[in-house]
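Working notes, structure below.
Some chains omitted; the rest stay in position.
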Amino acid sequence: MAESTTATIVGGSGFAGGELLRLLAGHPDFEVAQATSREYANKTVGSVHPNLREMDLRFTPPTDLESVDVLFAAAPHGVAMDHLDEWQDAADTVVDLSADFRLETESQYDEWYDGHSAPEYLDDAVYALPELSREELYGADLIAGGGCNATATILGLLPLAEAGLLDDAHVVVDVKVGSSEGGAGGGPASSHPERSGVVRPYAPTGHRHEAEIEQFLGLSVSFTAHAVDMVRGASATCHVFPEETPSTGDLWSAYRETYEDEPFVDIVAGGSGVYRYPEPKAVAGTNGAEVGFELDEDNGRVVAFSAIDNMMKGSAGQAVHAANVALGFDETAGLDQLGLHPVGSP
Amino acid sequence: MAESTTATIVGGSGFAGGELLRLLAGHPDFEVAQATSREYANKTVGSVHPNLREMDLRFTPPTDLESVDVLFAAAPHGVAMDHLDEWQDAADTVVDLSADFRLETESQYDEWYDGHSAPEYLDDAVYALPELSREELYGADLIAGGGCNATATILGLLPLAEAGLLDDAHVVVDVKVGSSEGGAGGGPASSHPERSGVVRPYAPTGHRHEAEIEQFLGLSVSFTAHAVDMVRGASATCHVFPEETPSTGDLWSAYRETYEDEPFVDIVAGGSGVYRYPEPKAVAGTNGAEVGFELDEDNGRVVAFSAIDNMMKGSAGQAVHAANVALGFDETAGLDQLGLHPVGSP
């Protein structure tokens, strides 16, 4: 039996850190060496993540990093750019789930974030979404996880982009997300009495994920995000107006062409029963994405749908998938969870 | 003291019928004479609607109509067109909450519905939304309630239309609705295990409410509706691309111009705190509508938001409001309920 690959999780007490712990605990090739948490140092991981009560591991302070093969960082935006040197000293491969290395140029960070303290690494970073960057991921040593809303949007639109249907197209993206996007801290808007039952526009315009979408799809989209009442999940409805309206057959060809060999993407477009289009709850807890479409001939519109679990395909699952590719493991290793049915608002 | 105006509610055991009962029970000018229900005839209204347990009224069969001043009909689509003669014999004024008299021409019913059995009445009917049709409502004897999704959309876009900003504009409408839209019956997709926690595209294209929107705003919109996890509420996010991009000041002027004297519409656009844009839960249980907007200069886009309670402003409340106008009552009579805070998913 091969020796396990060792991993450290920086920021292990947050939601994404907990998901990394869950995934690596069931991963055949990884062994978790450390999970760090300033606030919960020396406490068991199960004291924060009730699903991990059986796991025999305590948080360590983030200052005591052991040497490992892979370091997964699930820290707030801005931390990775300040600690990358230190992390690269501790690990051969760094997978950062924050926004710090997603964009390609310093000027993008100047425009969309508060600048960047380590722009010299931007060139090295590979975007974690294998559906976009599988080739570059092989052997990569700095991997940057995509944003959850950007991931949902990119997956929904990628077949159209590859089929040339986005050239000079007009695109509106209307996203609905769950409360776990706000992280474990949360503020007043995230408290249960205020957050329950909402349809709340929280980023009407200017959402930072627009930058990633534009970077990878090569077009500017009109993006608006809403909070809805679920915990996990991101759903993107993309209203696309191509220069020339495709047929439904063209759309099926485009989606199949892009995704037929992808292990984590299902095309769900019509059919019978309750679940005829992509829904986040159908993929909750899994690394799966559902994409689908409907043609609106009257308006010359393609409605492209995409649904993911923001904590999985939109964060921790994507990171593990990318690491699997980078290290040459089976792509689905540790990511073969099936979703649940029925399921409420996971 | 003036004599009360008598009212019959046809279809009193459904959700909209129950709302009509609640509203008329608290209305200073109306007295409920009858509420009909085939299934629950002779049972108390409180046996179906637990909020009306104190009300001393039993359902009557729909065949025994007394003479009253106003008949409110909350029957499924298609019933009103077959029974209008009979209802007009029983009442001076008929307010129909179904789709049967919303559209102006028989050809629209041929296109969007299954035709029409009483097209000769289409000319007489006045659309129930006073923000659109106040003048025509005075003294009207056939009033047609608007669709909930159409109402939300029209209210969000009306100021832009009146300001000329929809001329040759491109408009995408992305709607999110609660489960009460499915009515009291519901099918498998409406069962709690399947319907909880959803973001489910249920009308990706071709929603019938497009016809009403086009009829009143004079332009075709690209419309998509999603089911989300709330019981009451309809929220419309309208992505509008005018020929020339207005300023934020232009938008404020337009919305104030349209709504400054409207008793049921609030403009909510920015500001501080948790509730900065329209949200259905802020108006749940009330006849209020919240409308708001945000300018996306980069994309030449106006994002117009609108939120209503689909059972109230989108159905029963709108009907009572229209009747108030038609009969010369105070417009807000019986409709002065305040919403709740905090509130979950009402």
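Letters A and B name the chains as they come in the text, with residue numbers starting at 1 for each one.
The definition used in the following text is that contacts are C-beta pairs under 8 Å (C-beta built on N, C-alpha and C of every residue); 3 or more make two chains touch, one makes a residue touch a chain.
The model shown is predicted, which means the values in this text are computed figures rather than measured ones.
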{"item": "Homo-oligomer size of the whole complex, from 2 visible chains", "value": "4"}
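As a working rule, only the chains that are shown with their structure count from here on.
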{"item": "For subunit A paired with subunit B, centre-to-centre distance based on mean C-alpha positions, whole Å", "value": "38"}
{"item": "Subunit B-touching residues of subunit A, taken from the complex the two chains share", "value": "170, 172, 174, 176, 188-189, 193-194, 196-201, 204-206, 220-222, 224, 226, 228-230, 233, 235, 237, 239, 241, 274, 277-281, 294-296, 298-299, 301, 303, 305, 307, 342-346"}
